[in-house]
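The structure follows.
The complex appears here without one of its protein chains, the remainder shown in place.
Entry: chain A
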Amino acid sequence: PLCCKPEKRGKVVCLPRLSRVAVCGGTHGNELSGVYLVRELLKAKDIVMEEEREEPASVLMVLANPRAMQQCRRYVDTDLNRCFTHATLNGPISDSAPYEMTRSRELNAMLGPKGSPGAVDLVCDLHNTTANMGLCLIAYSDCDWICLHIFKHLQRQMPDVPMRFIHFDVSSKESYSLDSVGKHGFAMEIGPQPHGVVRSNIYTAMKDGVQHMLDWVRLFNSGTIFEAGFVDVFTIVKNIDYPRDSETHNITATIHPQLQDRDFLLLHPDDALFQTFSGETLRYKGNEPLYPFFVNECAYYEKGIALSLARKRHVVVPAIRAQTEAERRRDQQGFASEEE
């Protein structure tokens, strides 16, 4: 992919401007920070539209799953945030298709099509988690310099908010979430917050995060050079399910009190993982220490995930800036002649 071209140390990577950005809330209808934030941003936009305003980038605000939002549920028929694989978006669809499958195609038409030159440049998809994860940016790539620089910018601007960059090592062929529709994209996941609740501290963190992200986009588009640096990237290694009853499939243990709320604190072999209902401690049997996250996320009980585990890596991030108009035209011509 374009973002992963190897660059000489010290060189500034030039990337296309981000002319269209989408901010999406309510992909899960009960993750309320994003629902309320996008509603507020839509209201503010209505006010701004009345004035003369020149925006170097256009920002689309989208409420992704309105029916689920209305019922304050994660989804109506099926998880919308798993409906964006190429196969699901382009495969056959029946009249009785789940609501979210129809909706994912609408969103793909609006913000995509995924994988095409017409797709928006950046998707920021807003989520909440019941896990004690602070603010996380979740992306499919560990070398998308746009996403990594946005993360570094947020870290600088919001030093009091615990912040991590999570990398889901999934190929673009297999990518399934809304943020994969744009040329660049990430989920902004903030917790802990119960689903169906708005906590003011969490809302404020998300509002600030989105604002700083949009500020970064404007700075980037106006030619700012963002210096090289590094980011600690957490790459997912595996998930661990709850112990379950073989007949009923019901869980037979809870996250151990020594692990509960301790996302991103290193889990060592033999550390406590679960506490059975009869009080027994079950321990982590892996070989290497890993970083837990999504510890006791409500929505993952049905997906068979009690916690996820990640390795941490120091990723070097090159300096970047936006392509100039001249560079962009050269790029287009180069592309055209390659095709010939």
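As a convention for this text, a contact is a pair of C-beta atoms (placed from the backbone, for glycine too) under 8 Å apart; a residue touches a chain by one contact, two chains touch by 3 or more; residues count from 1.
Following the convention adopted for this analysis, contacts and distances are computed from a predicted model.
Novice: Going by UniProt, what is the name of the one chain that was not included in the view, given "Aspartoacylase", "Large ribosomal subunit protein mL66", "Iron-sulfur cluster assembly protein" or "S1 motif domain-containing protein"?
Specialist: "Aspartoacylase"
Novice: May I ask which residue of A:19, A:260 or A:323 touches the chain that does not appear here?
Specialist: A:260
Novice: Touching the absent chain in the whole complex: find that residue among A:67, A:86 or A:199.
Specialist: Per the contact definition at the top, the residue touching the missing chain is A:199.
Novice: Looking at A:65, A:130 or A:308, which residue reaches the missing chain?
Specialist: A:130
Novice: On chain A, where is the contact patch with the chain that was removed from view?
Specialist: Given the touch definition above, chain A has residues 36-37, 39-40, 72-73, 130, 192-201, 203-204, 250-251, 254-257, 260, 275, 277, 296, 298-299, 301-302 touching the missing chain.
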